[in-house]
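Every protein chain except one is present and positioned as in the full complex.
Going in written order, the chains are labelled A and B, and every chain counts its residues from 1.
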Amino acid sequence: MSDYHDAVVQLLDVTKGFRRDKIEIPVLTNTTLHIPRGDFVAVMGPSGSGKSTLLNLCAGLDRPTTGQVIVNGQNLGQLSEAGLSKWRSQNLGFVFQMYNLMPVLTALENVELPLLLTPLSRSERRKHAAAALRIVGLEDRADHYPRQLSGGQEQRVSIARALANDPVLLLADEPTGNLDAHSAEEVLELMQSLNEQFGTTVVMVTHDPKAARSAKRLLHLEKGTFVQADIEALEASR
Amino acid sequence: MVPLKYNIRSLRARKVGSLMTIFGIGMVVWASIFAFGLSSGLDKTLEIAAEPLDVIVLRKGSTSEAVSAVTEKAARDIKALPGIATGSDGQPLAASELVVFAYLPRRGADIKVNVSVRGVDAVSRALRKEMTIVEGRELKPGVREAIVSRAMSNRFQNLGLGDKFKVDGGEFEVVGIFEAGGGAVESEIWTDQRVLAQIAKRTGAMSSLQFRAASVADQERLIERIKNDEQIDLGALTEKQYYAEQAAQSGLIKFVGYIIAFVLTIGAMFAVANTMYGAIASRAREIGTLRALGFGRFSILTAFMLESLLLCLAGAALGCLAALAVNFLLGGIQTGTMNPGTFTEVAFSFDFGPKILLQGIFLAIVMGLIGGFLPAFRAVRMKVVDALREV
Partner (left out) sequence: MKYLPLILRNVFRNKVRSIFTGISIAISLFPLMLLYAFLDLQDDMASSTAQYNRVAVLHEGGLAGQLPIAYVDRVRRQPGVKDAIPLSWFGGNYREEKTQFAQFATDPKVFFEIYPEYACPPDQIAAWQSDKTGCLVGSVIAENKGWKIGDKIPLQGNIYPVDLELTVRGIYDGPDTADRSWLVFHFDYFDESLKEARTPNSGNAGIIMLRTESASKMSPVMQSIESAFASSDAPVKPMTEKEFGASFLEMMGNVRGFIRMTATAIVIALICVAANTMAMAVRERTREIALFKAIGFNRNTILGMFLAESIAIGLLGGLIGGIGTKFLFSLIDLSSVDPGLGMFYVPWRTALWGVALAAAIGLFSGLIPAWRAANVSVIEGLRKVV
């Protein structure tokens, strides 16, 4: 597989379940996973297979019932709530299915948002944010509000926001789920180029085989365990 | 920190809801400022009057000039005491004054109320420097003339310039209107002391003696001297103490005003909490995103507390402006009430000074902080994972 020691994401014997009305529903069971630096992984699987839980665990938004999650050498279990917040702001980028831009902030201000958590000065923040917008090709939309943008543009702004703080790991949750084919393609190309040019590790949860195809590697989750798969085999099986 | 513009613009985005809340808070602040302004205006009437070095001599045990008596002999004795400041003419700054009541109808009402009529001597004006005639002319001694404060002239029938009114059956003509920059004098009618004494059949004794001490030490010494002198047998207190005593009588008005303000503030807290709960519920996903981006719980808490505070401060601004606007349009709100101790009319203006406005703003801040806390706390406690899934 990959180089164990340069893994950005390591899940060690992770079990995660939810309690619903006193019944424990297991989502992930004794899962171990290594994602090396510079990888671009697509995670697929049926609803309820634990895809989103996997992302939440990697982001430190959720904690495993047992086992350890180590991201970029940091054991997330050892961090406090406040520590996790700070750690996220320094290491992670997020791309959501619903873009989750602040409707009351302009594109540029949305991109600037994570930079507020850094010691950068106001002008430096502006410069960084503008650069990020340039990368996603939306520098001319800097002063537009989200409602003035198309879905594809919104998602590109959200990618710009994700890369503004130069993250080690980019987590994408159905990034093309709400987009038309053309926009989806743009967004996927953008993520690919980020992965290739800046070496950002990408973990993308998706339902879309086309999106999965743009990844370097495909993981298939089924009933809480990973099955190595390749996209051709997956498509053939449909 | 979450940028402030995020909160400001979010308030703007929920225009109707924010405006409704701001308007509601504004009304509450306005009503509170009115209540504060009323009781402060009443207090000020008495406060302004007090000259620090002035002393008022009354009958032992009486708390008001209206029911006091100082004989002419005692007045002469006191005027001769050393330590009383002297005027430019070398005479002691001490005035015997007589206070009686006229029973006059208010304008626009058929009810009559008691109004203080002060019989003054030549020195009285020197003790009240802030008094100026703004219309008509000064009193002439020895004739049935009166000067009336602007406030009383506006409030009472028969007190306009040139009008005539009766005191104890004697008729007086209003020859001048004066202003004194607020204060107790503004609730009074002034006439010549000897003329008034004759009509009111009060000879041999005046109501009070007022004098100005040469220094603070003299003031203390003179008060002690008068109190302990068996020959004089009178009570003396500083003007400040005298008016403080009078102010205590308006306690009920103050009590009611503060109760109203206090209760309305609590009511408004719930309204603020509602608005903020609404804001937070509809922005759950935004909050989740902020948390995912790395904003800590404290940032979220302060952000929403600030938003609540902004909402309330906008309301406070509205309330203050409304109060000032009403005050400006009406050229100051003048009104009057009865001094429950003496049953006489006290004319006063609402006080919308900076202190009163700040009290209103303070209430709004309390509303914002307490009303905003529970909702902000809910925002903090939201599970990021769930919040991100909200639609």
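One rule holds for everything that comes next: a contact is a pair of C-beta atoms (placed from the backbone, for glycine too) under 8 Å apart; a residue touches a chain by one contact, two chains touch by 3 or more.
Computed from a predicted model, the values in this text were never measured in an experiment.
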Discussion item. Among the chains present in the display, which ones are touched by the chain that isn't there?
Written reply: B
Worksheet item: Of B:51, B:130 or B:168, which residue touches the hidden chain?
Response: B:168
Worksheet, complete the sentence: Given B:50, B:260 or B:385, the residue that touches the chain left out of view is B:260
Worksheet entry | Contacting the left-out chain in the complete assembly, out of B:113, B:236 or B:364 | B:113
Fill in: Sole residue of B:59, B:144 or B:212 that reaches the chain not shown, by the stated touch rule
B:59
Item to complete: Please give every residue of chain B in contact with the chain that is not shown.
Response: 16-17, 20-21, 23-28, 30-31, 34-35, 38, 59-64, 66-67, 69, 100-101, 103, 109, 111-114, 168, 248-249, 251-252, 255-256, 259-260, 263-264, 266-268, 270-271, 273-275, 277-278, 282, 335-338, 340-341, 343, 345, 391
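Rule of thumb we're sticking to: only the chains that are shown with their structure count from here on.
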Discussion item. Taking the mean of the CA coordinates per chain, how far is chain A from chain B in Å?
Written reply: 64
Discussion item. Considering only the defined contacts, which chain A positions touch chain B in the complex?
Written reply: 56, 59, 61-62, 81-82, 85-90, 92, 94, 96, 98, 100, 102-105, 109, 113-114, 116-117, 161
Worksheet item: Across the complex, what residues on chain B touch chain A?
Response: 1-3, 5-6, 9-10, 12-13, 285-286, 288-298, 384-385, 388
